[in-house]
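The other protein chains are all here in position, but one chain of the complex has been omitted.
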Amino acid sequence: MSGRRVETGGTWIDRSLPITFTLDGRGIHGFAGDTAASALLASGERGGFVSPIAGRPRGVFSAGVEEPNAFVEIADPWFEPIRPATMVNIVDGLRVISRPGVGVLPDEPREPRPATHLHRHVETLVIGGGRSGRQAAARADGRVLLVDEQPVVIEPPAGVITLADTTASGIYDDGYVLCYQRATTGDVVHHVRARRVVLATGAHERPLAFAGNDRPGVMLASAARAYLERFGVLVGQRIVVFSANHGGHDAAAELAAAGAHVTVVDPAPRPGKATERLRSAGVDVWLNAHVVATDGDPALTAVTVSAADGQRTTLPADVLAVSGGWNPAIQLARGLGIGLTYDEGKQAFVHDGSGPDWLTIVGRAAGEVPAAYPIWVVDAGDDEEKYVEPQRDQTVADVARAVAGGLTSVEHVKRATYIGTTVDQGRTSGVLTAEVVNRLLGWSPGAQGPSNARPPYTPIPFSALAGEDSGPTLLDPIRVTPINDWHDAHGAIYENVGQWKRPRYFAREGEDMDAAVARECRAARTGVGVLDASTLGKIDVCGPDAGVFLDRMYTNRMSNLAVGSIRYGLMLGLDGMVFDDGVAMRLTEDRYVVTTTTGGAAAVMDRFEEWLQTEWTDLRVYCTSVTEQWSVVAVGGPRARDVVRALGTDVDLTHDAFPFMTFRDGSVAGVPARLCRISFTGELSYELHVSPFHAGDLWEAVMAAGERFDITPYGTEAMHVLRAEKGYVIVGQDTDGQQTPDDLGMSWIVNPGKGDFVGKRSLVRSDSVRDDREQLVGLFTEDPSLVLMEGTQLLETAEIPEPPAHMLGWVTSSYASVALGRSMALALVERGRSRQGGTIHAVIGDATTRCTVVDPVFYDPEGARRDG
Amino acid sequence: MLLIRCPWCGDRDEIEFRYGGQAHLAFPDDPESLSDEEWADCLFMRDNPKGPWAERWMHASGCRRWFNAVRDTATYRMIATYRIGEEPTS
Partner (left out) sequence: MVEMRSPLDRRVDDLGRIDAVEVAFLAQVDVRCDPAEAARLGLPLEPNTVDGDLTRGALWLGPDEWLVVGLPGTAPAAIDELETALVGTHHAVVDVSANRAVIELRGVDRLELLASGCALDLDPRGGWVPGVCAQSLFARAQVILQEMEGSTRLFVRPSFAHYVVDRLLVSAGA
């Protein structure tokens, strides 16, 4: 190739701003506005591009996103693994590396281009800033947005927001369009909701398949024209234009006018409108002629033309510009399921008018393209050398093999040959391949069209789609309680509970988790511990039918709960399986506050509202979420009462005045508080419910008041151990949505005498009363120091049988217990209760270990410790 | 990203809503009187037509109201939305 920059012209470049960049280490000079491809061509070079599979030398083929050959990695000043060189605007410091159609991830992660999101609402979105697009935008009412994937939109219409370098990536339901804007100030992913979408995306020129058509120097005729018009680059000095439509002929005229020696090879037998004009401009036009071969070293040096009489002539050439016809670029609309119809005069697939009424297609995208002579493949020559998909090194012969193998659909041919599974998504290969298949099958042109198109229209980085919503703090919200500053300052190691960060344990100097948890558990049972329990869900349930409502939602009765009292409740799904648990506190005749698990808060609130709004519309109940209206500091242990007294409270803490499972409204440490005697550990425990505005300081007051009792803050891990010692289940840990109350040994909480409640009918389904259901039990391993992994599978036999082995169940919770002085586990085991005292086997790797099945209430089964 | 017309709040993105399955299912008055097969039918069996279908949605990140919708299950086109207890208007 011997491209060069012409003296004047180039509507996209600024010749006063020279820029140098490197490609494969070699400096290339260009101007602001150049792409890497245009500057490369201007320098007379072809770049070191090769095909990904066969390593064949390739050159720049297009001037846009339909590029199948010239790919680069952008190494500086930002990193992108792969991009067509035709879509890389050169900037200072640009360093690119040629890549064979496949990117390479770097050894060390590189910062991606930063991107933000922006939601936009418009009445009209126009995609494509060419003439039809600009016209449509100018005529549209309301808020109008015009986007174009190229860096330049000439004469943007007034009153229209025009975004260049912005690719419409996909059109989705109801006019939702994702547009990816690349900007030096930071990329923006626009989420556009448009009442009307106008597709003015133009058409992609179609190449022809002939022997030697993948050689560097062979390119689309429209590309040669674009390089001249946009960048002032004449891609070659001796150009053969192989064109079956007047678009190619127009390109020939302009190239000749720019000073290239141009020859046109036209397969049409008769002269068209352009023929005379071209000939009088000094351009040689061969009619009824075909290109049958190319030659070069490896870049193009000669083209062999077969004339009407079969005579072959070899013409010297450094560029072979090809134009088979034009394919309307309607990939974005195809993603919406529109239909195509075949235009025989243009050999093009156009929109058949179907699809959503808010979508309009205009201009060349609507089929306003030149008529084309019906040719796709030149018969002469070896089919093994006629490329249809350069990026997969697939030829007409490869397509023929797929069809000979029995494939008739282009969708199947695509999967068999990988044609179209390319960075350019088959823009140059799709229609060509479909017509090759049609012809091989003896079907007429247009019998089937190119394989289906789906978003993204062009590759879009995951980092752009993530935008701001990535990284350690923004990928998902991190939720913390008002007491978190204290936890942070005192060695808290956190665990994720949904989106919440809860302290798992508090590590002191030299402690690992096991040591910290052991210390916390010991303190909670022998002295006093304090836990931040603020994350639990809380719902205010209010109305004359509040009790009736709660009776229907829980398995036990809440309507007879005394004012001032608290009751634990279990909630089932309609299928009878445990869904959530919590406690209900009765504030007044008509008002309760119920708690839920941390992770279940939203789900329980949703289901309350679902039943009230859709089924029980006659019940007079209102639910209000108050999860963050209260913070909860749980003080528990034999010295808990001492600590609360030392805090200062106006509540009478004596046992008779303040029994277990009741609450008192008053104050602690001078702030209003609801004190609740609820215990998840089995020890004497006061939950202090206070305003979150006071929570941080209250915690500090508790720590100060508890100092002389050696108060120990503890986390979720110790909490899990302590409750497990008491056999209390954690919904979602010891349950997985497949356990009835009876499975958990909790039949006592199902009130058979009350009316219907959610799940009641399902409890008597034959499946729910099977005698071989998995039941909650305790396990002691033979080795008391062995802590089983949660999830450990359990077997009847010590020998692991051949698969499929029948599993008895699995370990749901497992800890080292300070109180018991040994390890312990909870497990769901088939016929578990009937195995009490018996032996089952836990699978560890390739071996098993013996376990004794025991009662799941390991510690203080009489509940003697709860009053302190 | 469907655009769903909440009967109160107007058009909002699909992501603001929670899907609620088949609409107009009459919850049995007396589940105790149903056989296990009949009860399982109520619990687990749902229609699955191709074409317009009545379903429920809840505006989870908005007004938190449940409502009904008629949607074409083949094209995803939202044909109508209407309040619980009302009839679809189109």
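In this document, chain identifiers A and B correspond to the written order of the chains, with residue numbering beginning at 1 in each.
Convention: a contact is a pair of C-beta atoms (placed from the backbone, for glycine too) under 8 Å apart; a residue touches a chain by one contact, two chains touch by 3 or more.
Treat the numbers as computed from the prediction; the structure is a model and nothing was measured.
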>> So one chain is hidden, and I want to know which residue out of A:4, A:191, A:723 or A:822 touches that hidden chain in the complete assembly.
In response: A:191
> From the list A:5, A:504, A:694 or A:835, which touches the chain that is not on show?
Replying inline: A:694
> Pick from A:627, A:751, A:793 or A:852: which residue touches the chain that isn't shown?
Replying inline: A:627
> What residues on chain A make contact with the chain left out of this view?
Replying inline: 116-121, 142-143, 186, 191, 193, 468-469, 473-474, 476-482, 500, 540, 542-544, 620, 622, 624-630, 669-671, 691-694, 696-698, 701
> Which chain B residues touch the hidden chain?
Replying inline: 8-10, 12-13, 15-16, 61-65
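What we mean here is this: only the chains that are shown with their structure count from here on.
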> Quick one: chain A and chain B, Cα centre-to-centre, how many Å?
Replying inline: 26
>> For a test of understanding, state which residues of chain A touch chain B in their complex under the given definition.
In response: 172-176, 193, 337, 574-575, 606, 609-610, 613-615, 617, 756, 760-762, 765-766
> Along chain B, where are the residues that touch chain A in the complex?
Replying inline: 1-3, 13-14, 18, 20, 27, 31-32, 34, 36, 39-40, 43, 56, 58, 60, 64-66, 75-76, 78, 84-85
